[in-house]
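Have a look at this one.
Removed from the display is one protein chain of the complex; every other protein chain stays in position.
Naming follows writing order (A and B), and every chain is counted from residue 1.
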Amino acid sequence: MDKLGINLGYFLFQVFNFTVMAILLYAWAYKPIVRMLENRKEKIAQGNEDARIAAEARANAEKDAAKIVAEAQAKAAQTIREATERAEVAAKDVRAAAEAEAAKARDGALAEIGEERNRMLGDLRGQVAALAIAATQKLVGETLDEKRQHALINEFFSGVKSGKVVVLEGADVAGASAEVTSALPLNKDEQEAVKANVLSKMGKQATVSFRVEPAILGGLVVRVGDKVLDGSVAAHLEGLRKSLK
Amino acid sequence: MNGIDGASFVEGLKLLGAGIAMLGAIGAGAGVGIAAAGGVQAMGRNPDAAGIIQTNMILGMAFAEAVAIYALAVALIIIFVG
Partner (left out) sequence: MSSETKPKKRFHIKTTLILGLFALGIYAAFIGPSILKPISPVVVLPAEPTGLEISGFPITNTIAATLLADIVLIILAISAFRFYRKGGEVPKGFLNAFEAIMEFLWNTVQDSAGKWAKRILPVVATIFLLIFTANMVKMIPGFESIGHLKQVHEGTGYAPVALVRMGDFTLWTIDKGQPIEVVAAAGVEGEAAAAEGHGEETAVAAGEAPCTACEVVPAFRGTATDINFPFALAFITVLMTQVYGVWAQGPKYFEKFFQFKQLVNGGPFGAINFGVGFLEIILELAKILSFGFRLFGNIFAGALLLSIIGALTAVAVPAGLYLFEVFFGIIQAYVFFLLATIFLSGATVSHGHEEHH
């Protein structure tokens, strides 16, 4: 065995050397390093645990936050919807009120305008009568009785002869309302007369309204329901023109 | 055969015998290779178990290699001791 190098002394030296080294390394290296490794492992485990808890907390917080946000959003959406509805209602109200106001204002203005026109036409009536008389005097060459002249003129314009409406003579009318159109506005007495006359024909419950339409030139046009009694000068002239042809 | 005495002849035969003894390493080499192939294949199929497979693979390789080591021991003894 010598040639292989196996020698009890050297062998025992190696065993001894190993034992010494094992003891020294155990005391100086293994113990502190293993302790340190275990500490580190513990620390890492602790860190992981902490991280896990933190992650969980964060997840919970995120969930809560998401819930709160969702709630807030829902609330906000509802508020907005309500506000929109209310605003729409309010706007509608305002618009309706404004429209009503506008309509009222327009109606008022229209009535005013109509009245103004009637007043002006009423003022004009005297002048027109005077002009007509003057023209007639020139044409006829003689002066008619002043009072008689005015009565004729009034009769021409109002279509009312001695308290009776000319067109209604002999006519048979029935209805709930009547519309009386004249070329120039009628004065109070004439209106009363026409009204009394129409009502006597149609009955006490009927209503009478007055219109002014200069195009008919003179006389009255009475419309009751779908029946029109045309006693206007324009219609007479038209009839005259047709017969002359 | 001139110039070769008996002692040299025996010496030569001893070296030859040591060489033949090392033929035992053939099987061990094949065995270690098979163990490595199997181990690597297993690790490829199941990488999670690599640690256990590696330990067992090295254990198996060590046992396979032991045969070659016995052959080496015999060869060394033939050359240096016998």
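As a working rule, a contact is a pair of C-beta atoms (placed from the backbone, for glycine too) under 8 Å apart; a residue touches a chain by one contact, two chains touch by 3 or more.
Predicted model only: the values in this text are computed from it and were never measured.
Student: In the complete assembly, which of A:Ala22, A:Ala109, A:Ala151 or A:Ala176 touches the absent chain?
Tutor: From the options A:Ala22, A:Ala109, A:Ala151 or A:Ala176, the contact with the absent chain belongs to A:Ala22.
Student: List the subunit B residues touching the unshown chain?
Tutor: Counting only subunit B, the missing chain is touched by 51, 55, 58-59, 62, 65-66, 68-70, 72-73, 76, 80.
Student: In terms of residues, what is the contact footprint of the unshown chain on subunit A?
Tutor: 2-7, 9-11, 13-15, 17-19, 21-30, 32-37, 40
Please note the rule applied: only the chains that are shown with their structure count from here on.
Student: In the complex of these two chains, what residues of subunit A are touching subunit B?
Tutor: Listed in rising order, the residues of subunit A that touch subunit B are 1, 3-4.
Student: Quick check on the complex: what are the subunit B residues that touch subunit A?
Tutor: Those residues of subunit B that touch subunit A are 76-77, 80-81.
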